[in-house]
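The complex appears here minus one protein chain, its other protein chains still in place.
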Amino acid sequence: MASASTNDIEFRSVTKNYGPVTAVKDINLNVPKGAFLALLGPSGCGKTTCLRMIGGFEQPSEGAVLIDGREMNGVPAYRRPVNMVFQHYALFPHFNVEQNVAYGLKQMRPRIAAGDIDRRVAEALEMVRLDGFAKRRIYEMSGGQQQRVALARALVNRPSVLLLDEPLAALDKKLRSAMQIELQTLQRDLGITFVLVTHDQEEALSMADIVCVMSAGRIRQLGAPQEVYDHPADLFVADFVGKTNRIEAKLEAGGATLRLADGSAIPASKPVATDEAIVAIRPEAIRLSRERVANGASFQGVVTHRIFLGSSAEYAVNVPGLGDFLVTADRSTMNESDLVAPGDAVFLGFDPAAAHVFPASTA
Amino acid sequence: MPTNYTISTYHKLGLIDELDLSKVPNFSQKTENPRFTKEGRIDGKTYAVPKNWGTTGFATNTSKLKAKLTSWKDFFEIVQTEADGRGMVHDYQLTTIGSALVSLGYGFNSIKPEELAKAEELLIKVKPHLFAINSDYQPAMRATDAWLTMCWTNDGAQLNRDMPEISYTLGKDGGEIWTDYYAIPKDAPNKAAGYALLNYLMDPNNAVKEHLANGAPTTDSRVIALLPKEITSNKIVYPDEASLTPLEFGAAVTLTDPGRAELMARFKSA
Partner (left out) sequence: MTLTAQVKKRLVTIALVAPASLWLFVFLVLPFIAIIVFAFGERGPVGGYQPAFTFEQFANLGARAAAFVNTLVLAPIGAAACLLVAYPVAYYLAIKASPQRRLLLVSLVVVPFWTSLLVRTYAWMYILGARGIPHLLEYIGFDNVRLLNTPGAVLLGIVYGYLPLMIMPIYVSLEKLDRRLLEASADLGAHPISTFFGVTLPLSLPGVMTGIALVTILLLGEYLIPQLLGGGKVFFIGNALVDLFLQSRNWPFGSAIAVTLVAVVVVVLLVAMRIAWRIAGTRQVDLV
């Protein structure tokens, strides 16, 4: 197919209404060829609606979705050059593995020779490491294997875009991590655009090279995973992508100083145009120690809980006047003397430059 | 309450006793029509006394059919021509096969294979032209779906009463006459009560009430004397004696003959 565009997918002012409910509101989005985009957000944020509009299962109420430069309004799902890996896979229960994978090829016009279908199905099954399972019934396969069948079934058609709707949600944690790596490798090898819908920020950050954070039908932030994590555009993104501690503050000295609820003050990392602000700080940006740290912000508190995670630990620390803080401590960077237990009095310290300041009105 | 053709069978199987007529003083042999009492007697002994009687003729909707039908021969002809798709025969081998036999000039009760074969041929030829093979013909006649049907006396009288354009005809070439009887079962637990009831029913003053309710003609001239004129003058209920002459009682063997049952099955499945 001749490339008409450098973008595989484009949303132009797309709005989708279901009766009085607006699921997606005025979305503009470009997905370059070969990108791995993750649509990330809580349930009901519109991410799945966007995916379904690419797949052709929904039509935009306003605006247009373009695939490879072609406007897709009114084009039914079966005429679109995209394939989808469905949530819970949607494999055909009355077909075996091989028949499931061959289904798309058999729909193609002009017809593909039977021999070519067999060859391509075999290749696809090999690609997802299911060679030898061709004759298996779907219900004889484990969840992970079904996932691979779904992947092979979609990829065997050589789509220009692969859509993945929460593809890993039904897998256990270990299998999920393995599949994350596998999907990433596959995407790189095939060089086709992947669009992943997920509510799991870890999944989005680890696999995608563009993360699109959505909420209430709108895009809140679009960017590389690291950028989204390190520089959240707003408090919602800060909260949803990764964990965040919030501190209420008032701006003083023309916005240069933040007066915290306990009366202490820290310098603002960037100017904020309102009087009331929220300071957001990542748990891993906070240092935990028995002694007060000289530079940066420092607060005294009491450890209330400790969650041991193996290589790291999470602590809940109550700071009088400011509330509860979540602190993640990597064991490899901790001194033995800093290992604290519930009931211990500790000091929390962080670099004010690592804290994000948002207007309180966005909270 | 056996019909004429079952009495000999019941007697043979020992199901009914000879009636002790001394216990039925209301029964009057003199006023009964011997045509009907005869069928209740076997070897000179009375096993059953008549309740009422009737005929099997045919009903014609004269506003739909112009032809004048007078015989079973006419019936089977018109059913294939003017009344094509509008004629009905009974779902009852006795009358359907019997009438076909009569139309061919044979006896109503014939069980002769060659005669039955002719009747079968006629019935199968007629079948595609029939509206229905059904003994419940009143609804179809009233709705004017059917214009011509085999018909029993009481139904004929009722149809004619409500729709004067429907006439009732007895075949001049023959057909069936029947009588329903009262008998007392051999193993009846209370025969005295049976006789008491029978005697009560044989009282003309009671029998006339039964007649008025049921509609079928009586065999007892004492009852006729008590009936209103519009009933006794109704030619459907009380036809001229002459028109009854060619009619035959159905015989026991006619009813139970396996050959006729099989013929009926072949006719219906043809």
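In order of appearance the chains are A and B, and numbering begins at 1 in each one.
Throughout what follows, contacts are C-beta pairs under 8 Å (C-beta built on N, C-alpha and C of every residue); 3 or more make two chains touch, one makes a residue touch a chain.
None of the values given here were measured: they were computed from a predicted structure.
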item	value
Partners of the unshown chain among those that are drawn	A, B
Residue in contact with the excluded chain [from B:13, B:192 or B:242]	B:13
Option from B:16, B:49 or B:130 whose C-beta touches the chain left out	B:130
Residue among A:42, A:76 or A:321 that touches the chain left out of view	A:76
Per the touch definition above, residue among A:153, A:199 or A:356 touching the missing chain	A:153
Positions on chain B contacted by the hidden chain, ascending	9, 12-13, 85-86, 88, 91-93, 127, 130-134, 139-140, 143-145, 256, 258, 261-262, 264-266, 268-270
Interface with the unshown chain - residue positions in chain A	55-57, 76-79, 82-84, 86-88, 90-94, 103-104, 107-108, 137, 139, 153-154, 157
